[in-house]
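Here the complex is missing a single protein chain, while all its other protein chains stay put.
And now, subunit A:
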Amino acid sequence: MARYMERAENLARILDVHETFSRDTRGAKNWMSIIQLNADEKRFAARYDSATAQNVVNFYVLDTQNPTSIVSAIRSARENARTLRPLISTEMWTQINVFYNRLLALGPSDIAPHNLTRLCNMVKEACQAHTGITEGTFYRDQGWYFYQLGKYLERADQTTRLLDIKYHTLLPFSDDVGSALDVSQWNAVLRSAAGYHAFRRVYPRGMTPAAVAGFMLYNESFPRSVTTCVRQIDGLLVRLKSRYILKGGSVAMERIDEIQAALHSRPVEDVIKGGLHEYLDWLQLHLNTVTQEISKAFFGAVPAEAMAEQ
């Protein structure tokens, strides 16, 4: 549940930012990058002819056949919430239920370019309302810990993906480094993770790819940096195990230790030199292993996706 909410919120932010900030030299928007970000190339091609703004937005907002669309994410969150209804608060359920019904009522005019920002704001705010309601009403038992674990695992994964795809698409234009266009692209990356102003506070003067990547990977205070998320996961696992005297989960903790060691040992310049993509790939793989180990340890041998239920 937490994972799907996190995914929907991120997607809404990415769509919104894309519409507003991400333009190439001819002022056109490269909507294909969003599809690459979610690794949806095949799925998209099977259903649409071209990556026009209208097609991509429809694919990611309203398309119930696309499992990575916002409406699908919220449907999945709601299905999880339905299964978890005995454990979550009534207010959490009601909000998800109302949110989902609002999404179902949306029509083509709601995703027209001039309405897209409003729609994305609605989705973001509903996801944030969910976070707030959860914080304020969810009983602090084991379920709470698993909920939080799901959220931070998803968030860390999303940040690595965002960085990966943007870095990738930007590399061919290395001639542009330092140009106005390049800066606006990095600007968009940061805004997609709600990190633009935070970044500015840390780096008031410049904006280099390395600084942005370093910020999103390592910053200790930015809530969406991989380091912050992994630190949370570590703390949650430790507290979960000690508070409920749980036997399982040691393997997951070892994997988290490995990730933390990797995050602490290399400055971002080294990472970029050695291949940022490979590094992000390794992180994603390890985060996925953590998910699977948690599932195995506490829920029997359930598939990785079942963690989303938390």
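Quick note on the criterion: a residue touches a chain if its C-beta (ideal position, glycine included) is under 8 Å from a C-beta of that chain, and two chains touch if they have at least 3 such contacts; residues count from 1.
Rule of thumb we're sticking to: contacts and distances are computed from a predicted model.
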If you look up the hidden chain in UniProt, what protein name do you find among "Circularly permuted ATP-grasp type 2 domain-containing protein", "Phosphate ABC transporter ATP-binding protein", "Phosphoenolpyruvate synthase" or "Glycine cleavage system H protein"?
"Circularly permuted ATP-grasp type 2 domain-containing protein"
Option touching the unshown chain, where A:Asn97, A:Asn121, A:Thr137 or A:Ser250 are the choices:
A:Asn97
Filtering A:Tyr4, A:Tyr279 or A:Phe298 for touch with the omitted chain leaves A:Phe298
Hidden partner chain, residues of subunit A it touches
79, 82-83, 85-86, 90, 93-94, 97-98, 101, 142, 244-248, 298-300
